[in-house]
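Encoded as structure tokens, here's the structure I'll be asking about.
With one protein chain removed, the remaining protein chains of the complex are shown where they sit.
Right, chain A next:
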Amino acid sequence: MQVNGEQADLARPMSLGAFLSDMEIGASRIVVERNGEIVARDSYDTTMLSAGDVLEILYFVGGG
């Protein structure tokens, strides 16, 4: 898998929700793009990740 531009191995089959909680990333104020598609927040737990996935996990930072 590729997560935010870096390689990441999937130790076991898991949902996006489980992956985020493994990474200790709170799901409330992020947006996730999986293979170019935005994942709806209420489907994190039902979205199963696979080895070829490309994830972008984004949040707001200061900016003009």
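Throughout what follows, a contact is a pair of C-beta atoms (placed from the backbone, for glycine too) under 8 Å apart; a residue touches a chain by one contact, two chains touch by 3 or more; residues count from 1.
The rule is simple: contacts and distances are computed from a predicted model.
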item	value
From "Thiazole synthase", "Ethanolamine ammonia-lyase large subunit", "ABC-2 type transport system ATP-binding protein" or "Branched-chain amino acid ABC transporter permease", the hidden chain's UniProt protein name	"Thiazole synthase"
Hidden partner chain, residues of chain A it touches	4-5, 23-26, 29-31, 33, 38, 41, 56-64
